[in-house]
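Quick one: the structure is below, questions incoming.
Apart from one protein chain that is not included, each protein chain of the complex appears where it belongs.
Note that the chains are named A and B in the order they appear, and that numbering of residues resets to 1 at the start of each chain.
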Amino acid sequence: MAAIEILGLEKNYLVGFWRKRTKQALRPLHLTIEEGEVFGFLGPNGAGKTTTLKLLMGLVLPTAGTARILGMEVDDPRVKAQIGFLPEQPYFYDYLTAQELLEYYGQLSGVPAKERAARVEKMLARVGLQDAARVQLRKFSKGMLQRVGLAQAILHDPKLVFLDEPMSGLDPMGRREVRDLIQQLRQEGKTVFFSTHILSDAEALCDRVAVINHGELRGVGAVAELTSRMHGKVEVIFYGQSVPAALASLGAEARVSGDMVNAVLPEEQQEAALEVLRREHLKLISLTPVRSSLEDFYIQKLQPAESKGASA
Amino acid sequence: MSATRRVNWVASVVLLVSMAGAITTLYAIDRIRRGATLQDALYIRSSKTLRRISLGYTGLLADIYWTRAVQYFGYQHHAASADFRLLGPLLEITTELDPKLLPAYQFGVNFVAPKPPNGAGMPKEALALIQYGIAHNPDQWRLYYNLGFLYYTEFNDYAKAADAFTRGAQVPVTNEFMPILAARMAQHAGEFDTARMLWFTTYQSTTEAQIRQNAIEHLRALRVDEDVTRLEEVVTKYRQQTGKLPATMSDLERAGLIRGTPLDPTDRPYNLMSDGRIEVQDPDRILFITKGLPPGMASPQPKVATKD
Partner (left out) sequence: MSSRIASVAFNTFREAVRDRVLYNLIAFALLLSGAAILVGQVSIDIERLVVVNLGLTAVSLFGVVIAIFIGIGLVSKEIEKRTLYTVLSRPVRRWEFVVGKFFGLTGTLVVNTFFMAIGVFLALLYVAHKFEKMDAWVLVALYFIVLQFLMVCALALFFSSFSTPLMSAVFTFALFVIGSLSEDLRGFARIAQGLGGWIATSIAYLVPNFSALNVINQVAHGDAVPGRLILYNSIYALLYSAMAISGAVLIFQRRNLK
């Protein structure tokens, strides 16, 4: 049986003051994910990844189409007991402690009262928060909230775990831990569906990936297939409010999110970029090889003839 | 049926059932509270206290009291005429909260002064109310008009009525009838035209439906009274000319004393009785008439409706 069956799921939002214009957040999507698979859902920000996940969670209602999870309709109450969900940049009731939050979510998920306390403790340990169990969440850092988010997603031992950008906002250490967690979930036989905009994450973890852009599915395939031909690119993340002009002139595609800047640039410009950061006294957070942007993959996947010519 | 649709269906049913139930219960509550609310409205009889607890929003409070007055004594006044006794205090509070609320004075003159069942039968209170109104609004001709009207209808004091109309004629913005009314009081106080002019001015000077209806009914009654008086004069004249009473209206017509069969305001012909009197066909349909009634019948008054 397929873990997730997406049958022509489509979402249009009505926008503008009079709600007359439609914005296509997701064009009819067909996708099947098998049980036990770790599936990566790739695409740049705003591509429709989060919309797809929210449709599957029943948080937004589809304009057309249906989806089945473990063979049941999305709005079937029984589905929800079998799935875990980590939203993008999760936020929780900040007046609760980590322990109280998980206790509350355990109640909502129907974890038996006898097992609850032990389960909560185990989950907190699993995400490395055992020391912060009795601290109110308002005092948590972004990375700690992400860990709480992971704990609540797997708290009730779901068969299927949905993770929306699970690595975002994490330091390299945290990133590594999330990767390990996903690997463990795979070994436990769970199905993992996660979205990301970084191909290296997907590459390291996934059996298969799908690429989506502008609300449209651009390709599905096994990872080994995709990574065969890659461009050398690096992703540089640093603290800053704006993109330095010198960096932009190196051919970086950069975007500011909060107090961080995320820039992707050709591998050969790596040293020059680090020099720029030193000059501007900007603090580096991470430098990761991306090797292929999603758009590149999209070109390779959907327009093979042209991309061969371009990459030569 | 999917889970979502089931919830929608149940919620819709609950919505409709509870809405119907709430409205039905509200009817029941209003029945229990009908009398109580009136007492409630007058719980605080002192307008000074009210003024204080209104936190300065006296205008709004006056409007609320005014609405209550209209509601209880306007709409239901036939049903609960006994409650007219409470109209006086209610209007008193209303006008003390907002002395410039002119409709309240007119309402008072029309419904506090007349005898039951048309009003509370408290002309002195009405007089005090209107004088209070004039003291606070010396430039409003309507109030002088109401004062003169009150003297004329309730006290039959034509001199004071003339005085009120004269004063009303002197304010900067007045009504064309005021000086005429003032003049007529001296010489023609008892005549139909005077009464007609008074009721017409009442009709003309208000937009309040109930007061207008009252004025229309009085004007119709005046017409009947006048018609009957004229016709009976004609009968006398016929008798003088021919030495006998007319048998039918046609006799009068043939004698050239009238043209056509005269009709009353309900478009029914007047009846000529064997003793020469004139009667209306259906006296219950024309309120307030004093003439054209069968012998011994009292002037018809508005019906007391039997509401719950």
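Things to note:
We adopt the following convention: contacts are C-beta pairs under 8 Å (C-beta built on N, C-alpha and C of every residue); 3 or more make two chains touch, one makes a residue touch a chain.
None of these values were measured; they are calculated from a predicted model.
Taking the complete complex into account, A:Q107 is the one of A:T22, A:N45 or A:Q107 that touches the chain left out. Within the entire complex, the positions of chain B that touch the omitted partner chain are 3-4, 7-8, 11-12, 14-15, 18-19, 21-23, 25-26, 28-30, 32-33, 37, 40, 43, 64, 67-68, 70-72, 74-75.
Against the chain not displayed here, chain A makes contact via residues 13, 54, 57-61, 77-78, 80-81, 83-85, 87, 90-93, 95-96, 104-105, 107-110, 149, 152, 156, 162.
Methods note: only the chains that are shown with their structure count from here on.
Each chain gets one centre point, the mean of its Cα atoms, and the points for chain A and chain B are 79 Å apart. Contact residues on chain B toward chain A in their complex (touch as defined above): 2-4.
Partner chain B is touched in their complex by these residues of chain A: 73, 75-77.
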